[in-house]
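Reviewing the structure listed below.
Every protein chain except one is present and positioned as in the full complex.
And then chain A:
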Amino acid sequence: MLYRTAGQFKTSYIADQALFPVRQDAFLLGIILIFGWVIFPMTASEFTVQTLLIPILIYALAAMGLNILTGFAGQLSLGTGAFMGVGAYACYKIITIFPELNPVIAILLSGFFSAGIGVAFGIPSLRIKGFYLAIATLAAQFFLAWLFEKWSWLYNYNASGAIQVPNSEAFGIFVMGPQAASITEYYIVLFVVTLLTVLCINLTRGNLGRTWKATRDMDIAAELIGINLLKSKLTAFAVSSYIVGVAGALYVFMWKGAAEPNVFYIQLSFQVLFIAIIGGLGSIMGNYLGAILIVGLPVVLNVVAGTQVFEMSTGSAILLIVLIAVATFLFGVARNLWGMGAAIGFGAVTLIYGYAQLHGFRIESAMIEHINVMIIGALIIFFLIIEPHGLNQLWRLIREKLIIWPFPH
């Protein structure tokens, strides 16, 4: 009913192969874009922009870069954190050497440096595969993180060894540094992320994407049908590292404002890898879903734990109830009882928590943090159990069922 495909005839191959074979998909994307470009910037508080919107977009972009390499081309990488670092340090050098350069261009340029480094560390992939390649990228991770600490030219011989984002102007306003408004930073991040997402969708659907997928599925077979593995693997490393590097530049210059070398340690690589895996390897949308779960949810839970449940504004209450209702409905459509239980359970726990608050119940902020970590961990396990192929696959199943809802076979 909601996702009715009846009457949407495809009379040509082009129509059948289109980006949105079902009209509702395009409609849904349009709504999301309107939210991203118009409604969020108009309504969101600075806190939301700084702790939810910007980091989710940046992490999603980093995961998308990794997904190109691991999900589409099948080359496992543990060096994402370091490649993000290359982007960030390259951007720092570009901006301090050419202060009059437009910061957005500097960010987009810095990706080329990480692409170069990525290709260099991707060369072993021509000989080794799987876990062995993961170890080779791990070497890149440790080597580069060590380099960020020891090579003082990278941070302009700063005594503290950290890089600081200077205030930079473009188009007559501050777009970077502490003087820049959050909303400006958000729009720049959104612009870059949208641009690169469009690029990725088209790349992965096109010729190059097909060679990557063939390489991933069976490289010997791919070679036999005439795919140049050298080209396929190294372009995957280049494109992936470019996107990861841009994400790294955004991460420091549009969000954190300052960074020490230890920011780019292996924990960051793992976090991005988790986002890509939970979101779904070999998908574009999954990266956003994964980032919402891993980066956004802890912040939301913290806020919920900190507010008086029964004193929240009507707007937030409606939003919360609508979200729970939508989640319950979607899981219901997919006949996923566990999912429905989890969504309703979340609502019930919130109500109980609010009731307890009315009777003077308080949790220390350290305890909230412990509980938060437990909830996120449990949710990761939960989603991987109900759908091992990630959130993207979960959405695809729900969408399939939605098309025939309410009359399942």
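Everything that follows uses one rule, which is that contacts are C-beta pairs under 8 Å (C-beta built on N, C-alpha and C of every residue); 3 or more make two chains touch, one makes a residue touch a chain; residues count from 1.
Assume contacts and distances are computed from a predicted model.
Peer 1: With one chain of the assembly withheld, which option in "Protein EcsB", "Glycine cleavage system H protein", "ABC transporter permease" or "ATP-binding cassette domain-containing protein" matches that chain's UniProt protein name?
Peer 2: In UniProt, the chain that is not shown appears as "ABC transporter permease".
Peer 1: Which of these, A:Leu2, A:Ala18, A:Ile31 or A:Leu351, touches the one chain of the complex that we don't see?
Peer 2: In the complete complex, the chain left out is touched by residue A:Leu351.
Peer 1: Pick from A:Gln24, A:Gln50 or A:Asn102: which residue touches the chain that isn't shown?
Peer 2: A:Gln50
Peer 1: Touching the hidden chain in the complete assembly: which of A:Ile39, A:Ile321, A:Leu337 or A:Ala356 does that?
Peer 2: Answering carefully, the residue with contact to the hidden chain is A:Ile321.
Peer 1: Quick one: say which of A:Gly36, A:Gly116 or A:Gly177 touches the chain that got left out.
Peer 2: For the chain that is not drawn, the touching residue is A:Gly177.
Peer 1: Of the residues in chain A, which ones touch the absent chain?
Peer 2: Listed in rising order, the touching residues are 46-47, 50-51, 55, 149, 159-162, 164, 166-167, 177-179, 255-258, 260, 262-263, 265, 299, 302-303, 306, 308, 310-314, 317-318, 321, 347, 351, 354, 358, 364-366, 368-370.
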